[in-house]
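Note that one protein chain is taken out, while the other chains of the complex remain in position.
The letters A and B name the chains in turn, as written, and every chain counts its residues from 1.
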Amino acid sequence: MNLAEIFLTLLRGATQTVIVTILCSLTGLSVGLGIAIARRLGLIWLEPLFVTFIYVFRGVPMLVLLFIAFFGLPSIGISVPGHVAMMGSLGLIAGAYLAEIFRGALAGVQHEEVEAALAAGFTRWQALISIEIPQMLRMAVPSMVNEFTTVLKYTPFAYTVGIPEIMKQATAAVSTTLQGVEIYAMAGVLYFVIYRLMLVCVRLADRHFTIPGLSSI
Amino acid sequence: MALLEVRNLSKTFGHHTVLDGVDFDLEAGQIKSVMGPSGCGKSTVLRCINRLVEPSAGTIVFDGKPVTAARSDLLAIRQRIGFVFQNYALYRHLTVIDNVTLALRKLRRLSPRAAADRAGAELRRLNIDELAAQYPAELSGGQRQRVAIARALAMDPAVLFFDEPTSALDPIMAREVGGIIDRLRRDNVTVLCVTHDFELARTISDSIVFLSGGRVRAEDSGDRLANDYGDPHIRDFFTKGRTSP
Partner (left out) sequence: MNLSATILPELVSSAPEILRGLWSTMGLATAITLIGVVGGILVFYLTLSPVPLVRRLVQGYISLLIGTPLLIILFLIYYGLPPLGIRLSPLVVALIGFGFNVSAYNARFLTTAYNALDPSEREAAAAQGFPPAQVFRLITLPQTLKLSMPALTNQAIQNVKDTSIVFLIQFTEFFSQMQEVANRTFRFLDSYVATGIAYLLLISIVSIIARMIERRLSVPGLEP
């Protein structure tokens, strides 16, 4: 196998890397949004659960959580596919961080605007969907994307649970060719390109959605 | 029967009594102000009527329907009461036109086009149609207030509430607000205005409810209130306590 062929296998792996990144980011987004909304609606009886969740998933290393999900749970009869294990570790970690990011952004939503919506006859839920969440998301964009790039940079561990992404393809190629420096350098460049593409997309979106008076946190 | 009947309205926050049995009526087509020294509970009156603040006691009847009853259709009632807030409370993430159409689209379920037409008419009425695509942060205080008024009027409210409409404006802009409200009178808009600004209250109002210590001390025309009224609370207000909101 020459380096060009290896590059093509890495490129195929990049598809999987992107898929894992999206799956974990979406998991994190749903969990983070769910917690932020529940907190905003004042469901304080859930607060101990949220605090524990955030504490655990920000405190335990990602690889340990991945091993609990992928190698631990099968030992009590729950088999977990690799992608699900990634979502249950990396995705939930992102959720814990995003929940805190969203909490900060929601603090920037002015109470008066919510009151104005309620006075106009909006339900609490409608005010949340029409006023608070759009403003919060707008303010949270840079921090949010920063979190998604962190997700990308932790996806290589997916190779330990058998997902054929860039890292897995790279280690397989290295074991047969011994050209570790070249192959891992190529893999590194691929990750870097994906990372830069994410930043470019954000910069474009950020410029397009700029709203005077709503600055990013 | 009056459009709005407020009876024995009371509100306590903890041990602090803000409103202590307030009574007044508002007839359709009437423009009425609620005045009084700062801390007399003026703004709380407005918020109790549409139950943004839950009254501690009393009854409120709006257009024949009890607002304070447990099973009242609060959201429908709120849609018929336009509210112009002291700080305007424009939605910062929406343009001027979207601020005005939001409730039309989400609550009235108008099509985007119909909502835009309706909103456009209100913006023209207030002479701010050229601001349609701007964001609130790009507007002056007076412009923001007009947007807030257009936003409230777009829902065809039975009554328009103003909370301290002049407190955040410079004196020249403040006089202009009186002009706007006066023009609304010609369109037969009913207005309930809470203010500490006697000049404004005197020029726009058919009658003024004077509130002090959480109670209605008098209800009369501005000129008669200002000219040596018997009640000491009112005399005090006009001799010293007229400076701060």
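We adopt the following convention: a residue touches a chain if its C-beta (ideal position, glycine included) is under 8 Å from a C-beta of that chain, and two chains touch if they have at least 3 such contacts.
Just so it is clear, the model here is predicted, and its values are computed rather than measured.
Participant: Could you tell me which displayed chains border the chain that was left out of the figure?
Facilitator: A
Participant: Which of A:L65, A:A119, A:M136 or A:V161 touches the chain that is not shown?
Facilitator: That would be A:L65, which touches the missing chain.
Participant: For chain A, enumerate the residues touching the unshown chain of the complex.
Facilitator: Its contact residues with the unshown chain are 55-56, 59-65, 67-68, 71-76, 149, 152-157, 160, 167, 170-171, 174, 178-185, 187-188, 191-192, 195-196.
Please note the rule applied: only the chains that are shown with their structure count from here on.
Participant: Would you mind pulling out the distance in Å between where the CA atoms of chain A average out and where those of chain B do?
Facilitator: Computed value for the inter-centroid distance: 46 Å.
Participant: Considering only the defined contacts, which chain A positions touch chain B in the complex?
Facilitator: So the residues of chain A touching chain B come out as 110, 112-113, 115-123, 126, 130-131, 134-135, 138, 211-214.
Participant: Show me the residue ranges of chain B that touch chain A in the complex, using the header's touch definition.
Facilitator: Where chain B meets chain A, its residues are 50, 52, 75-79, 81, 83, 85, 87, 89-93, 102-103, 106-107, 135-138, 151-152, 155.
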